[in-house]
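Here the complex is missing one protein chain, while the rest keep their positions.
Letters A and B mark the chains in the order given here, with residues in each chain numbered from 1 onward.
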Amino acid sequence: MTQEVGQRMLMAGNNAIARGAYEAGVYFASGYPGTPSTEILEVLSQHREIKAQWSANEKVAFDEAMGVAMSGKRALCSMKYVGLNVAADSFMVFPFAGTIGGFVVISADDPGMYSSQNEQDNRYFARLAEIPMIEPSDPQEAKDYLKLAYEISEKFSTPVLFRTSMRVSHSKGMVTLGERVKVGDSTSFVKDVPNWVVPIFAKSLKAKLDAKFAAITDYVETYEYNRIEKGTGKIGVITSGASYTYTKEILPEASVLKLAITYPLPKQMIIDFCAQYDKVYIIEELDSFIEDQIRVWGVTNLSGKDIFPRTGEFSPDILAKCLFNEQPMQDFSNEFNIISRPPQLCPGCPHRGAYLALKKSGALVTGDIGCYTLGSLPPLGAMHTSFAMGTSIGNAFGFELGGISKVAAVIGDATFIHGGIPSLIDIVYNGGNTTVVILDNSTTGMTGHQEHPATGQTLQGKEVPKLDLVNLVKALGVKHVQVADPFDQKAMYQAIKDALEHEGPSVVITNRPCIFARGEKQRPKTPYVIDIDKCTQCGACQRIGCPGVLPGEQAAIDDVSCTGCSLCAQACKFDAINLKGE
Amino acid sequence: MKILMTGNEAIARGVYEYGVSVATAYPGTPSTEILENIVKYPEVYCQWSPNEKVAMEVGVGAAIAGARAIVTMKMVGVNVAADPLFTVAYTGTRAGLVLVSADDPGMHSSQNEQDNRLYAAFAKIPLLEPSNSQEAKDMVGMAMEISEAFDTPVMLRITTRIAHSQSLVEQKEPMERLAKPFERNQRKYVMLPAHGRARRLIVEERMQKLANFSETVAVNYMEMNDTNIGIITSGISYQYVREALPQASILKLGLTNPLPSGLIKEFAAKVSKLYVVEELEPYMEKEIRLLGLDVSGKELFPPYGELSVRMISEKITGRNGIPIAKPFDAPIRPPVMCPGCPHRGLFFTLKQLKLVVSGDIGCYTLGTMAPLEAMDTCICMGASISGALGMEKAHPEMAEKMVAVIGDSTFLHSGVTGLMDVVYNGGHTTTIILDNSITAMTGHQENPSTGKTLMGQPAPQVDFVALCKALGVKRITEVDPFDVERVKEVIKTEIAASEPSVIITKRPCALIIKNTEKPLQVQDCTGCKMCLKLGCPALSFDEENETVQVDQALCTGCGLCMNVCKFDALRKAGDA
Partner (left out) sequence: MSKIINILLVGVGGQGTILASKILTNVALAQGYEVKMSEIHGMAQRGGSVVTQVRIGEDVHSPVIEPGEADYMVAFEQLEAYRWSHFLKKDGVLIVNTQKIVPLPVLIGAATYPENILVELKGRVEHFINLDGLKLASEAGNVKATNVVLMGVLSKYMDFPEDAWKNALVAGIPAKLLDLNMKAFASGVAEVK
C-alpha cells in the first residue's frame, strides 16, 4: 500500500509506531518478536532507508541499538514488555552514560495477559532506570509521540521508554502521514571514556543522572502534550493511554488531565488540577503507579484502586460498573454453557510428533515459550512447566538436582538461540544428565513466523548462512547429539529413549519445518484418508489431538487442512489410514 | 559459641543450618563469597552458572522438584535474572526458593546504584532485610519458611556493608535436609495466558495475606524510648541510627515488602516527629506517605551513596559533630593490572593501533586507565560485541578501526548471542576473547572454560574455537598476548577483513599460575620510557640516573616490557 505524505488512513497502532519511526528519521531498529510488539519491526523493515533487524534476543537488540545511538544516529529498540526483563541489565545502566543520537525503547505491555505469561506493570521500569516515559492512547498519538520521544531523548541525552499496550498497538484508528526528517550523516563515534566506560566512573555519573532527571522533571511540568480538557461538573479525571479513550466514552463531561509523559509526572500541574474538583478519579490499568505518586504529595481527594481493579484490562463497561454500579445491557453468559476455544497445534505441526514420543517416555517435561507451549494442553498434556524465555533447560537441571530422575527440557529453535545456550553450557560444565529436545521448525512460530539466525534469511530478506544447531550444540561440549524426524514416531521415540538413558547431557533436535515456515505453504501436500472398512472406531487417531482428524463415533480426516504428516496413520494399529490415492 | 562472621559467611551458614539443598550463583561483588563459603558444607550442592538467569532457572527447577534452593547475585544480576523471576513470582514453587540480592550503595564495585527493594515490590514478592550477620543467617531460615507458607519466591536483600562487615553469630545444628515429593501441576507451572490469569488473582490474594503477616512478624518491632524522635529504618541504617541517636524510639523493619501499615501508623501516633532513614530510594518513605503520615526522609538524606552515623546525627539533631580535619590531597591509588597480566600487552597494542575499543566487564576493564587508555565503552555484561555491531551499523567505516573485547567468563555469560548476531546480521566486527582461564576480577572463580567446578570436580572445558566456528565465524585465530608483534599483525589483518572474525588471546591469569620466571634486569637503558607506557606496577623511572628500574619483588619475568624495548635494555636474568 503506498503511503503519501498528507494522506489520512486507517492504521493499527503498531503500524503507526513504525511510521513514526520512519518520519523521525530513525536510522536503525532492532528487536525480538513478541506480542504485541512484533509488527512494529516487521512494518519498519519495509522502509529500505532504515536498517532493521531481528536480534538473537532483546538484550542483544538493546546493546546494538546502544552502539548506534552512541555513534550519533537515531536508534529504536522494540520488544514486548517481558523483553525488557531480558534487556534489563543494559537498560538499567545505559541511562548513566546518556546518549548522543536519540534512543527510544518500546515496551509493549499486555494488560489482561492475552498472549503473555504474567501481567507485570512495566511503567515501574522507567522509575527503576530513572528515565522519562511517554504513553500514546491511539494510533495517531502512537505516531506523533514516537517523534516526540526522539526530541526528548536528544534534548536531555537520555534513553526514553515508549510504553504502549495491546489495545493501542492492535487497534486501528485514523492517522495522517507526515514527512521523514532528514537524517544527517553525522560525526562518527566520539571518544569520551569518563562517560562511556560506566563501571569505572559510575559514582560521578550517578550525580549527573540525578541532575539530569531533575531537569527533565522541571521540563515536564509545562509539557504541552500533557493537557487539560476542561469539562463541566465537579469531577476530574487523571488518565493516560487506552484508559483515556474509555474515559471519554463513560465520563464525557468530566474534566480530564490527559498525561502523555507518565514519568516523571508534572507535580504542580496535578496538584493544581486536583484542587479544583471535589473528587478526582485516577483511571489507570494494573498497578496504582500514577495514583501512589500523587498521594505521596499529600493530595487526598482521589479515588483510584479503591474502586478500579488492579488486574486485567479496562473497558467502558468495567469503568461504568465501578463508577456507577451499572450492569451491562445484556448478559447471556449465565444461560449458556459456552465451551472455551483454546489455541491448539495446527494440523501437520511437527511438535505433535515430538510430544507423542515424549508422552510415551513418561518423562517430566520442562517447557518454554512458543507454539510448543500448547503441548501442555489436553489431549497431549505433555509439557509440565513453562515460565519465561529459555528457562526450560535450567529448570530441567534443577529438577535433576532436586531428585527427579527422568526429565527432559523442550525448547524451540528461536527460544534456544534467545536464551538456551548458557543453560546448555551449564549442564555440560556442572555434570548434569539432562536431555534437551530442541524443536527446530525453522521459524519463530508463535509470534507470526519471523526469521532468526538458523533460518537462513534476515528480516530485510538477505540470504545468509544458517546457524547449524548440531555443530553449535557439539561445540558446547554435548557429546550425545541426535537429529530425529518427529514424523517418524519409531525413530523419534528411540531418539528420546536413547537420550534419556544416556549418562551425561544429551540433545535431540527435530528437523521438520513449521507448516508456515518460508516455502512450506507452497509445497504440494497429499492428505490422508480413513478406510472405514478397516477402521474399528477405536479413537486412537483422534487422541493425537490433531484438528484435521474430526471427532465423532466415526473419525474422518478433513482433507483441506490435512498436510499429510502421517501421525494419525502411525497411531492407527489397523492400517486403516493411508495416503489418498493409495 | 559466637564467632565473627561476615554477612556472606553467615548466609552460607544459614544455608547449611536451614536445610537448603541447592545453591546457585554467578560471581558478583558483594555477593561472591556466599557461594564460596557454601562449598565448606559438602551436604549442600552448589555451582557457578554461566549467568544469573541460568542460576535462577536451576534454582527454580530444584525448588519445584521439592528441594530448598537459594540463588545469589549482585544487584545488577537481578536484571539478568529478571525474566524468570517475574514469572516464578506467579507460580510459586514446592520447596522454599530464596533470591539473595547484594546491593552496593556507594558503588564500591559496581556500574550503577540500583535499589533492588524496588524489584521486590515490582515483582510482588516478599522482601527481608537483615541489619547484621546474625540476622542475615536467621533470615535465610525465615525466608524459606515464608516462601513455603505463602508459595512465593522471597528476596533476601543485603548491602555491601552487611555482606562484608563482620559481626558475632551464634551457630546452630543443621536441620534435616528434606526433599518434598514432586507433584505435577500444569495449571500452576505452565504459564499459558489462561493459567497465568488465574495465578494473577492468587498473587493479589497472597500480597494481602502477607500484608497481614507483616504486622505481627517478629522481625518488625518497635524499640520505644524518648518519643520526641521516632525513626523508621531497616538494614544497615538501623545500626547507624542506634549509634547516632541512642535515645530515639525506633521502628525496626526486617520484612519490608509488604510494609506493615498498621504498625507504622501505631508507631507514628506514639512519637512527636517521624523520620525514615534509608539508603538510596525513598522506598519506605513513599509507602509511609501513602498512609497519610507526615515524615522526613529524603528532604534530609541523599538518595545516593551510603549514609553514616555522623550524617544522621547532624541532620536529625541539627547539631554539627566535632569538626573533622581536612584530608590531605594524596595521589589516587587506582586498581591496576597485576605485573605479568596477559591483558596488558593486548591493550598496549590496541592503543598503538589507535582503535576504538568496545569493552566489557572484568579485570580487563582496567585497560581504560592511564597509561593504556585503550577502552572506549563499557556499559554492562556482554554489551561489547553487540554494541560494536551497533556502532558499525551506524558508521560502516568504523568496522576497520574498531574491536570488541570480552573476557572468557563474560563471553559465556552473555556474549555468545551477541557474536551470533554479528554473523546473522552481516557485521564485520572483530571480537577479541581474552581467555585467561578464570573469572578473575571477582576473586578467581571457576567457569565453564576452566575445567573445574566450584565444588572441585573436573569438568569439560568449553572449546572457544569450536564454539565460534559453530556460531558461523570463519576467521578464528589464537594468539599468545605476550607476543606483541604477532598480536599486532593479527589484529591488523582481522580488522581489515570484511567478515566477522574472532581473535582469542590465550594466557592464564598471572595470579593462578606458579611462576618460575625470574625478574628482569636493566642494562644500558636509553631513557626512552617506551616500556613505562605499559603501565606495569613493577616498572618505575629513576629520574636522577635516567634509567628504568625493575622492582625485583613485583616483576614476574613475563617479558612484555622486554618485547617492547627497542634497545635490548631489558633482559631475562642470566641473559645479561
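Convention: a residue touches a chain if its C-beta (ideal position, glycine included) is under 8 Å from a C-beta of that chain, and two chains touch if they have at least 3 such contacts.
Only a predicted model underlies this, so the values are computations on that prediction, with no experimental measurement involved.
*Asks:* Quick one: jot down which shown chains the absent chain touches.
*Replies:* Within the full complex, the chain not displayed touches B.
*Asks:* Which listed residue, B:240, B:301 or B:424, touches the chain dropped from view?
*Replies:* Final answer for the missing-chain contact: B:240.
*Asks:* In the whole complex, not just what's shown, which of B:56, B:280 or B:369 touches the removed chain?
*Replies:* In the complete complex, the chain left out is touched by residue B:369.
*Asks:* Could I get the residues of chain B that touch the absent chain, sorted low to high?
*Replies:* Residues touching the hidden chain, for chain B, are 4, 29-30, 108-109, 132, 160-161, 164-168, 236, 238-240, 242-243, 306, 308-310, 321-328, 330-338, 363, 366, 369-371, 443, 511, 532-533, 535, 537, 539-541.
The working rule: only the chains that are shown with their structure count from here on.
*Asks:* Could you grab the centroid distance between chain A and chain B? Build each centroid from C-alpha atoms only and quote it in angstrom.
*Replies:* 28
*Asks:* Okay, in this complex, where on chain B does chain A touch?
*Replies:* Per the stated touch rule, the residues are 21-22, 45, 47, 49-51, 53-67, 69, 76, 78-80, 82-91, 95, 106-107, 110-114, 118-119, 121-123, 179, 182, 184, 186, 189-194, 196-197, 200-201, 204, 286, 289-290, 292, 303-304, 356, 358-359, 361, 365, 368-369, 373, 375-383, 385-395, 397-398, 412-414, 416-418, 420-421, 423-426, 447-448, 453, 457, 459-463, 466-467, 469-472.
*Asks:* Taking the complex as given, what residues does chain A use to touch chain B?
*Replies:* 27-28, 30, 51, 53, 55-57, 59-61, 63-73, 75, 82, 85-86, 88-94, 96-97, 101, 112-121, 124-125, 127-128, 188-189, 191, 193, 196-200, 202-203, 206-207, 210, 292, 295-296, 298, 300, 310-312, 342, 364, 366-367, 373-374, 376-377, 381, 383-391, 393-404, 417-419, 421-423, 425-426, 428-431, 452-453, 458, 462, 464-465, 467-468, 471-477
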